[in-house]
Structure formats: structure tokens, C-alpha cells
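Mind looking over this structure? Questions follow.
Missing here: one protein chain of the complex. Every other protein chain is in place.
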């Protein structure tokens, strides 16, 4: 199916398109289109965030929306993340459907109070009386020496908080479908994007559609190793898998698409088949989501595992600025390949 | 050794003391004494927090300190967690050794910005020029219908942040020794206490001593199951282990004492021996530290595990207020016993 | 006794009587908690507002049922003044299914959306931004609603106070910030937390009109809130009302914390002389708006209502324990 495909390059896509006659968009265009359709179809939806109306349009993802819907619905805000998250939570409680946009995920610690203590717990504390239909878009930024305060990926923190849902789309199809699903979901959703795949292209239907939460996707089938890859790592894993195929190694790549709910079943069934589990994440290792995913497998049946679990992550350090250190910091398809080969050597 | 013992009751301790002639203190007295000795011996140390000087003295843990050291070193503060954490970070950068006290861990989301983006990264960002010797004491509170915003345990969030250390003492001995070690460590340390064990008693030397970070303790040796228990759960696990012993089941209880650094080796060696792993935590399951601990084991060797890993946690929900719901929410020694029996039945 | 306006303020007698009735309700509601709390079956941390009833009564008198209200940990008075049935509050404090949150929230988190109480945060300063958010929603929808947020002097320590006031002023939102300055946050005196005792002075920096009020003078509060609510409803933007008052009981629970040395006993004595209920009662008796029998009848009827409410609450069942997993996520969707 076209929407399960990860296209590693424009070429890749062109080959496919020629055969299938598909509409394609980039990830960032898909996000923009999702928001446009949401704003068009639902008067409760509005967007707020620092710079959502500026000429850059949040790396292009909100471009043109203020022109079309006006500053009353696409709202630039003060640099006051916690207060404004509270404002969004209040508006959501009153029945609006705010989408709060953060250019970098690093700014979320500013508003953990409103996310963790308010948005996540509100529906429960009120005994099911008041839902908080709030979507918080945040972008994992990295590279160009941005250093420790402008390169973080903190999805693991939110996975530990009951009451939040978490989406981490990797393809343009999922970017659009999951964002629409997030806004329609009616719960607080952490919607986590990755700057490095903003220009990746893929099949995106024109209509407003949703991708269900809690359903992962097999991006590539394989027999010997399961790689659970998140966000941008899906591309690296797909690349590694293709290259390893040429070397006769069969790798299954799973993209869970949402972390909460997490598609355990898909992951467990794959590990049952392959006997080997690698988790490729876009964040630090210790206390990260890799541990959770591995644990879900060994809670079911440790006997499935024929080899040690491997986690592929950023170095467990703050992010350095120097380009040589940055290069060492971030894993790539090569890291995945080497890890898999090492696993199979055992 | 007396300091490895967990005394489940005053009786328990008295029996031991009669033989050994030990000095005993409660957990809260041990904390108080540690801070008193630190304030006495190091002019750089000061304490700040909401109500640190009040007649309650943070559940007794700072009692009498303001009278002895004055309001210049035991500082009541505005209810402004993020700003005041920044103040503490600044003072630490200037060479002071602040201890910041939070009566409940639930208030830490207020100051995640200063903890995560500042304290944790400062030494690294500055290329090793400026350490942040800051200790943040926070107390896991629970019970009496305190509900979702006053019952959380969020240590898992901090375990994911490189640059932070985390201590979770369970015994009075460790409470004192780890707190002194934390202040002397020179790094930002999250020091996490549990209200329910404030009155537990145990051996505590009079002198100023430290307990090293990264060294767990076997609280009880056993052959069939390893229970890694945190904080208050150490007591529940010890109780379960004793009772199961009477039923002929041999349980090893491990108290890691610090989560970062974590004593992998102790845990792995135990699991290698027993073949079964249960993790009993004082927090929610999903995305929690249990996953990390389990993953560390299966990264080494999944073959050690003869049975599925089990996690014992709060329900994966916000904390309810109603006493009947609260009772269902929190696991006890009984939960641990049942879990172990179930494991062994397989 | 008549229903004409009886004083220089031009407030109808019926309104004055209603203000008194609400204050009596709040006072008696909490006194009954004190009576039952020792039994240890109301397992929820209660933050009593005895001594501060005038603020809730004076402000809420101007609110429509659909106006939004965000309160804090010390919320009983606000909820009652907004019209919430004492039954569902008591039941909530007892953790029962008939509680306003089905036992999930307890005393710190009442919700009653039917009256614009969209849930309650017990995080200090937490409700400030939420009220700005409902006010934003109202402005967007032009629904004519006003949002009110009650918070303490402690709440004004927090950064969200600044962020909330700034955004409300910027967008001229229909929100009223009511600061209940009782000079303490738990046992921490205001002087240990702010450089001066006048919180209303912060408002000028945002261009927000603000008044310092005697928080025990319900008439003064009623009049100031009248202006503020009218201005907000007409699109004139936010107002800050600082109401200086005093909490008679301990920060949490039914005891008098002065006995534990938390606060000077003289202060309590002085403030008790300024009891907001007594002040209005004496005033209305003195001016002939009410007679003693009327007051006694109000107290008696209130007590009857509250006793029935307590009975209802204690007879209400606990939620089944499976409900622990209910309401983590809303299933309704779009």
C-alpha cells in the first residue's frame, strides 16, 4: 500500500508514482494541509504559538494560514510557554480545539506544569466531566551546532504521563492523518515532528483523513531482526534494511507511529518471528522509550529473544555544539547496520 | 551489616539493637541530621524551599534548622518554583551548595525548565568550566485522597536527562549518607524521599558519612526471584520476601539506592542467578524506570530470564481521590507476593 | 424590612440578604466539615475558607450560570457561591460516585461544568492561565461570558500570574483576577515572599485596572466586582481585585494552626472581630433590612439543607474499584 512506504529520496518516489499515479506531498506540506483543512472544517480549531504567523511559518508548516484565517485563529503569542499552555488548556476546556506549536521540543520543559499537572489529568480529575482536546505540536530540531538547549527530543518524558497521547509521524501520509486524528481525538496529544524529514515526500490523499492511534506499520518485512524505529529513524532503518538485504540479511522495520497508545502486538509478533530486537530512537537512551518497548516484549515472553536487545540512540549526554562531536552524537543508518551485523554474529 | 538491614517495624529493630548496640534514628531524623551536619561543616551549604522554616519543618525534616542557622541559610521562598530553582542554580554556579526542598514531587514540573535545560546541561555546555552543585530534595506524597496533583512520583522523567543524578534512599542510613554524598557530589542531584517511610527506623551512625552513588544493596538474599525495589517498595518487597520464605520461596531483594548511576551489575548478577525479574516501583508503569531496568538485563543476556519480567506499579492513571480507588491504585507487599507466586507457577 | 435599597451603595435589600445567605451557607458548610472531619472518613485534604466568605459571595453575585469560574485548593466558598449543590461537594469529599467528580477529584478539584466550573487546579497559580483561556474562547466565540479566577497571594508569586495578566491585557479579555490576599501561603507570610503587601500594584504594569479591597467587606467587594464584571462583559478587558482578608483555620484541615505557633494569635483575634458574616449581619440588623428571626431562619434552613447533603453524601456508594481505569482518556472523540 502506498501509505506504508517510506521513500528515501525523490527518485525513489518517482519510480513508485509512475506506476501508481499518486498525489505526493512533502511532510511539511502535509502538516500544513492538515491544519488548513482543520481550520476550514471546524470553527473550534485555532493555532497558537511563537511565530506561527511569521514569514518563516514554523519551518513552513503554518505558511499562509494567518493570511487565510486571520490573526484571530492563527495567533502569535508572547514567549511564555507555561502561561500560554494554560490559556490553551482553558480554551480547550471551554470546547475549543487549540493546536499549540513549538518550534523546538526543548521549550516543552517550560510548560511541563500545564501539560503534566493540568492537561493530562484534567479529564480524570473531573471524573470525566471536562476533556481537554489540545494538540501540542513540537519539532525535534538538531544539527548546525545548536547544542544542548536546542536539540532535544523528550517524548520519553510524556510517555510516562497517563492522560497524554503521543504521535511521532515519520511519513507525510501519517503526518497529515495523525494530526487530523489528534485534533479530533478529544484528548491532549503530544504531536512530535522531526525537522530532518520535513522535506521527505510521499503519498498524501487530498481529502481530510485520519490515521488511527495505536496502530503501527511494518515499513519493510523481514525475518532475522526486528528494528522498531521512531520518527526520522524510520528512514535510517529503512535504508539500513535495504542495504542489508543486498548483503543477504533480512530485516523487519516497524514504525509504531504513536507511542501512546503503543502497538505492542505488532512489535511482539515481529520479535516472535525474528527473535531479535533493535530499537532505533531519536533521543537519549537511559530512561528512554527503548527500555519501555523492550520491556513490553520481555513481559510477554523473554523466550522469543535469541539475542540481546540493542538500543540505538543519541549519546547519553547533552548535545554538543562542535560539528565533530555532533557527528559522533547522532546515529545513522550505518549505526543500525553495524548493530544488526553485530547481533547476527553472536 | 546493620546498614543493609531494612527494619519493618520498631520491634524488628529492637531485637537487632539488643544484640548489636546500635544507634538508631528514623528516616526523617536522619535527613535532618544530615542537613544539620552539612550546614555546620560547610559555609557554602544553604537550604531553600517553601516552608523550610515553618513549624512543620517539611514533615519534620528541617525542624529546628532555621533556629540554629538563621533565616539567611534556611530560606523560606516565594511560591515560584522555576524562578527559585534558577536562583539556586545561579548560586550553585557561583560556588554555593544549595539544597532546594519540595514538599511534594508534583511541583517539579513547575521547574523542569531550570532542572532539565539549565542545571543538568550547564557543566557540559560550559565545557566543564562551571559545575552546578545543587541538590533538589523532593518528597513522594500519597494517600488521604490527595488526588492527581499531589501524589505523583516522577523520578523516571529525570532518569532520562543526562547530567542529573538521582538518589532514592529507602533506609535511614541511606537517607543520611546519600544526602551528604549528594551535596558533596558537585553535580545536580535529584534526591527523592518517600513520605510513608519517614518514620521507619534503622541504624544511623552519628558522624558525617557518605553512601556512594551507583552501589545498590542486596536487602535480602534469595535464589528464585530477583525483586528490584525502589524507595518505599523496598519495605513491601522485604515483607513479601520474608513471608514467602515461610512458604518455602526464596526471593532476593535488591535496592539500587540510586537510579543514576544505576548498579546494573548487581541487578544483572542477581537475575543471572535467579532467572526471574520483578521490578517494584513507586510510580506509574508506562515509560517508567522499570522498563529501563528490564532493558539493561536483556541488553546483557535475555537468556538469563526463565520467565517473563513483571513490573509492579501504580495503576497507569492519574491518582484518584476516593479511598476505595486509592486502595486499588497502590500496590503492596501482597501484590508483590502474588506476582512472584504467579511467576513461579509458570 | 423592605426590599428597597437601604444604603448609600444602592444595593437592593434582597441582594444584601442573598449575600448574607450565601455567606452563611459557606460558613456553615465548612463548620460541618469541622464537625465530621474527626471521624476520619472524609478522606480528602480540606482547605477551609472560614473568615474569607465575603469574597466568593461578593464576586459570584454578578456571575451568570454560564460564566466561567476557576478556583484553587481553597474552593468550597467559590463553588457554593456559584451555585453548586452542597450535596455533590460533600459526596466528592467522601469519595463517592455522586460526588461532582465521581470521587476522582476530592476536595481540591471540584468540577461542575453546568455552572461554568470546568474543573479546579490545586497547583498554586494554576487556574490563572486557565481562566485567561476560557476568556479567550469567549472572545473568539463572542458568547458574552465572563471568566473569573480566584487565587491567593501565593498564587501571585508564580510566573503564571505575570504571563496570565500580560496575555489578558494584551488581548483585552473578559477575565477578572480575584486575588484573595490572606497574607499567608501555608505558613509562609507574604513578607517572606514579596517585597510589599500590595499585590494590586502589579496590575498597573500591564495597564490593568486594579483595586485593593477590604476582603471582609462584602458590600465593597460586591460593588467593585459589579464594575469589573460589567467592564469585562462589555469588552473592556480584565480587572484585578485584591481582597485583603484572613484565614481563620489552618492551611489544611479543621484545626486552628495558631495553637501550633504557625501565626500570631493576636492576628486571629483581630480578624475575628472583623468576621465578614457578622459585619453584614450587624449592618443589616442595624439598618432594619433584616430582623433576628430572619437570620435565625436562614441559619436553620441552611443547616437543614447541609445536614441533608451530608446524609446524602454518606449514603452515596463508593465508585466500584474498576473505575480507577475510567476517565484517563475521553472516548467521545470529535
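Every chain is named by a letter (A, B and C) in the order it is written, and numbering of its residues begins at 1.
Here, contacts are C-beta pairs under 8 Å (C-beta built on N, C-alpha and C of every residue); 3 or more make two chains touch, one makes a residue touch a chain.
Note that the coordinates shown come from a computational prediction; the quantities given were computed from them, not determined experimentally.
A.B. asks: What are the shown chains that the left-out chain touches?
C.D. replies: So, spelled out: the chain left out of view touches A, B, C.
A.B. asks: Among B:88, B:148 or B:237, which residue is in touch with the absent chain?
C.D. replies: Final answer for the missing-chain contact: B:88.
A.B. asks: If the hidden chain were put back, which of A:15, A:41 or A:322 would touch it?
C.D. replies: With A:15, A:41 or A:322 as choices, the missing chain is touched by A:322.
A.B. asks: Using the touch definition up top, pick the residue from A:148, A:161 or A:309 that touches the left-out chain.
C.D. replies: Going through A:148, A:161 or A:309 one by one, A:148 is the residue touching the chain not shown.
A.B. asks: Residue by residue, what part of subunit A touches the chain that was omitted?
C.D. replies: Counting only subunit A, the missing chain is touched by 50-51, 54-56, 76-80, 82-83, 106-107, 110, 144-150, 315-318, 320-329.
A.B. asks: So that we can see where the missing chain sits, which residues of subunit C does it touch?
C.D. replies: 157-163, 166, 169-170, 192-196, 201-207
A.B. asks: In the complete complex, the non-displayed chain touches which residues of subunit B?
C.D. replies: These residues touch the chain not displayed: 46, 72-73, 77-78, 80, 82-96, 113-114, 117-118, 122-131, 133, 162-163, 165, 184-187.
Keep in mind that, in the parts below, only the chains that are shown with their structure count from here on.
A.B. asks: Using CA atom means as chain centres, which chain is nearest the centre of all the protein shown?
C.D. replies: It is chain B that sits nearest the middle.
A.B. asks: Farthest from subunit A by Cα centre, which chain is it? Let me know.
C.D. replies: Computed centres place C farthest from subunit A.
A.B. asks: Quick one: report the Å distance separating subunit B from subunit C, using the average Cα coordinate of each chain.
C.D. replies: Computed from C-alpha means, the inter-chain centre distance equals 37 Å.
A.B. asks: How far is the middle of subunit A from the middle of subunit B, if each middle is the mean of its Cα atoms, in Å?
C.D. replies: From the centre of subunit A to the centre of subunit B is 32 Å.
A.B. asks: At what distance in angstrom does the C-alpha mean of subunit C lie from that of subunit A?
C.D. replies: Their C-alpha centroids are separated by 42 Å.
A.B. asks: In subunit A, what residues contact two or more other chains?
C.D. replies: 82, 113, 117, 124-125, 162-163
A.B. asks: At which residue positions does subunit C touch at least two other chains?
C.D. replies: Only 99, 101, 103-105, 109, 121, 123, 126, 159, 328 qualify.
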